[in-house]
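Yeah, one chain of the complex is gone here, protein chain that is, but the others are all in their spots.
Chain IDs A and B follow the sequence of writing; residue 1 opens each chain.
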Amino acid sequence: MNIDPLHYDVLIVGAGGAGLRAALAAAEEGARVAVLSKSLLGKAHTVMAEGGIAAALGNLDPYDSFDTHFYDTMKAGHFLNNYRMVSLYTQEAPDRVLELETWGAVFDRTEDGRIMQRPFGAHSFRRLAHVGDSTGKELIRTLEYKILATKRVDVYPEVITTRLFLDDNGRAAGAFCYQRDDGRFLIFSAHAVIMASGGWGRVYKVSSNSWESTGDGAAISFRAGAELMDMEMVQFHPTGMVWPPGVRGILVTEGVRGEGGLLFNSQNERFMLRYDPERKELSARDVVSRSIFREVQAGRGTPHGGAWLDISHKGPAYIKRKLPTMYEQFLKLADLDITRERFEVAPTTHYTMGGLRVEAETGATNIEGLYACGETAAGLHGGNRLGGNSLGDLLVFGRRAGLAAAAYAARRPGTSSLSYSSIEEERRRVLAPFAIESGENPYLIHAQLQQLMSTYAGIMRSGTSLTDGLGHLERLSERANRMSADGGLHFNPGWGLVFDVQNMLTLARAILTGARERRESRGAHWRTDYPDEDPEEGRRNIVQTLGPDGRIKVRDEPVPEMPPDLRRLFDDPVSPGVKRQREEASRARGSEGA
Amino acid sequence: MHDSLSHPSLSHQEPPHQTKAATERYFWIEPVLVGAALALFVLYSLWEVFFQVHGRYHNYLSPYFSPDLGRWLKIPVFPALWVAWVPLLFRASCYYYRREYYRAWFGSPPACAVPDRRTRYTGETRPPMVWTYFHRFFFYLSTVVVVFLWVDALHGFDFGGRFGIGLGSLLLLVDAALLSLYTFSCHAFRHLAGGNLNCYRCKPRRPRARYHLWRVISRLNQHHGLYAWISMFWVWGTAVYVRLLILGLIRDPRLLR
Partner (left out) sequence: MTEDGFRGREVPIWIFRGDGLSGEERQYMVELSPGMVVLDAVLYVQQHEAPDLAVRWNCKAAHCGSCGAEVNGRPRLLCKTRMDDYMRRNEAVHVGPMKTFPVIRDLVPDIRKNYEIARRIPPFTPAHPAPFQLWPEDVERLKEFRRCIECFLCQDVCHVLRDHHRLDHYMGPRFMLKLAELDMHPLDTRDRTPYVRREGGVDWCNVTRCCSDVCPEAIAITENAIIPLKERVADRYFDPIRDFWRGRSRRPAPEPPEK
């Protein structure tokens, strides 16, 4: 077997928005970069992001500013966020958006020729730079072509990463991978490794995520000793498709509500007026999801267990212009014309706020030389992510991680040494599924895991359900040890799924453990036995590490304390921008009166 | 990107087995009908041009002879030829007709995802097909012809100095209208009207008129194929009608005297 490692300065696991942005940043610093893509270039889950990129450009609402965006993000995250990340994010996001434009992205425009911004749930102002309802596609396509034109970046398409290697000093040193098309093993050695492999929404049954979102980067880093944080925080997007069964969970963009869509229950009541009379349909995602869930629980759900979403009052021309993808998606997949009819929606697993614990400025993890960014990293979104903040997250922290990793790689002397025995050990492990006779079917284990997680750690949890879930997961994991693969090495999805399922089992355990540990309801985490926020609980992030014995160790990490000037922003019930706007308005009224 | 892009283990020959191209079992119907219609039209046109010396019946002028350049210039042979080549080459180089005859006559391809009938293919890289790039010149000339068509169509209402309407007058009028639609929905015109600009508003003094013109032409252009067919059959029909009048085989019904 050929085990000559491929050497790079920076190795990036994941070719979504975060991975590609990190690669560009690292290459700009002169590093030689390898990007490992689980599917083809430009197909990563980023492509599915629809609504837009939240950045306080203030093109439509001049009162918008980074402190207002900061306020909105912290508040939506229920103050579990790392305020330093939020502050960096809100300050840098506008530059990152403009940079995309320089690279060729074509955003929707205002009448005076600037980037158009749309309103979104729990944002104080119209803030999301967007391209119809396919902003993610625009983002990844732009980065894709930028990467293709960048020297020093090698993209390895359709590569599965199964293990992170550390050197003798405990520093990240490389990774073990195989190519999907021919099953060839690839060993990478690198001075710095960035995990940008996205989230793990596929842990749940109803999910808006593509098959790739199995949390590979987070799981293999966790196994190598990295810390996971806020794992209990899984975002359920309020509006996923419900019917027909084949499309269950596929996302219906928040843009539908942003553009004026209204939610109704089976009794034609606009129930959001009851749950959040202030922001109504455009409340934070956790609130809207829970509201729909409660309506269904109370027997006021639609025929297939959801709520009605209605945008038809906006007229066909407007809908087709602003939401072309949604129009097409329903027409083709559900035989339904959203310009004329309302349609069913229900919460769907969408985003994992938790992930690898990182340093705000650099994305550095507790393992030296290992960085994380994007959905794989935790901290920016806290207890609930604001719509539009993920695309910005990819760009801001992708760049930061890329810069930091390149700088670290340049500092680090010599080549990273990989131990032959660990490579050999991993090679045997990766091939093992073929040797197991009449083993477990990974598709079945996956389906059972999804069922388990949806039942015991779904949108609504309790201490008992989580403990039960952990018990079931234990038994499932035991069976999963005997997952087997048929066929050959060439493009064998069944074989690949074995590792996906292993990763998901690891992360599912962390979700259950974290959720059991957080004894309160906060953001996306809703415990029936602790229905309220607990200020004490809100002061800690739950951090998990994997012990050498394979047991998870849980510890508390205090949520970083905001400095007084930022803290003071929250003394007001409204965001700084809205406050300024109101003051201005009242001054104007005052001068009129005089 | 990385070198594994060019994959060594894969043979670049055709996959040995493919699913049957069975769905569109009747894919050949369209090219056969189109091919026959176009061929008949060309044959009829050649007959008009090379075997007929005049196209006038009192105040009606057959579209093949409009404008009657051959008579003005007193060229005794093939009077229609001196004009008819313009619309014929305009159609032959038209982006829509190209689609139709490449599919129908050359089988390149006969229909989508159906194997190309030709083994040697050079597309539009060499003569004569590369000359289709001169399409716009035929457009320019066609606009001149269209003006005369309108003039002759109006003559069709002039019955010896008195206004009247015959069936022929109406045919000629509609003919001029349809040919105008076909001519001004042309791809080359769409380009010249505004498609060649990269920005419509970014230069402050650039007239927005170009943008609006381009928009209108673009909308018409979406139906260019439809106009191509209707106008072709209408010209054909009108020419046959006038020919039959000249040959004395039918009489022109007068609708208004």
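Assume contacts are C-beta pairs under 8 Å (C-beta built on N, C-alpha and C of every residue); 3 or more make two chains touch, one makes a residue touch a chain.
Fair warning: this is a prediction, and the values are worked out from it, not measured in the lab.
Peer 1: Going by the contact rule already stated, which one of A:63, A:125, A:178 or A:243 would touch the omitted chain in the full complex?
Peer 2: Selected residue, touching the omitted chain: A:243.
Peer 1: Of B:129, B:151 or B:240, which residue touches the hidden chain?
Peer 2: The single option touching the absent chain is B:129.
Peer 1: Thinking of the whole complex, not just what is shown, which of A:274, A:475, A:490 or A:582 touches the missing chain?
Peer 2: From the options A:274, A:475, A:490 or A:582, the contact with the absent chain belongs to A:490.
Peer 1: If the hidden chain were put back, which of A:442, A:538 or A:577 would touch it?
Peer 2: Only one listed residue reaches the unshown chain, and that is A:442.
Peer 1: Contacts of chain A with the missing chain: which residues?
Peer 2: Those residues of chain A that touch the unshown chain are 39-45, 47-48, 98-104, 106-115, 131-132, 134, 137-138, 141, 144-146, 148-149, 157, 181-182, 210-212, 243-247, 250-251, 325, 328-329, 332-336, 441-444, 447, 485-488, 490-495, 497.
Peer 1: Touching residues of chain B against the unshown chain: what are they?
Peer 2: 1, 5-7, 10-24, 95, 98-99, 102-103, 108-109, 112-113, 115-116, 121-125, 129-130, 133-137, 187-188, 191, 195-196, 198-202, 208, 211, 221-222
The rule is simple: only the chains that are shown with their structure count from here on.
Peer 1: Express in whole angstrom the distance between the two chain centres, defined as the mean CA positions of chain A and chain B.
Peer 2: The mean C-alpha positions of chain A and chain B differ by 55 Å.
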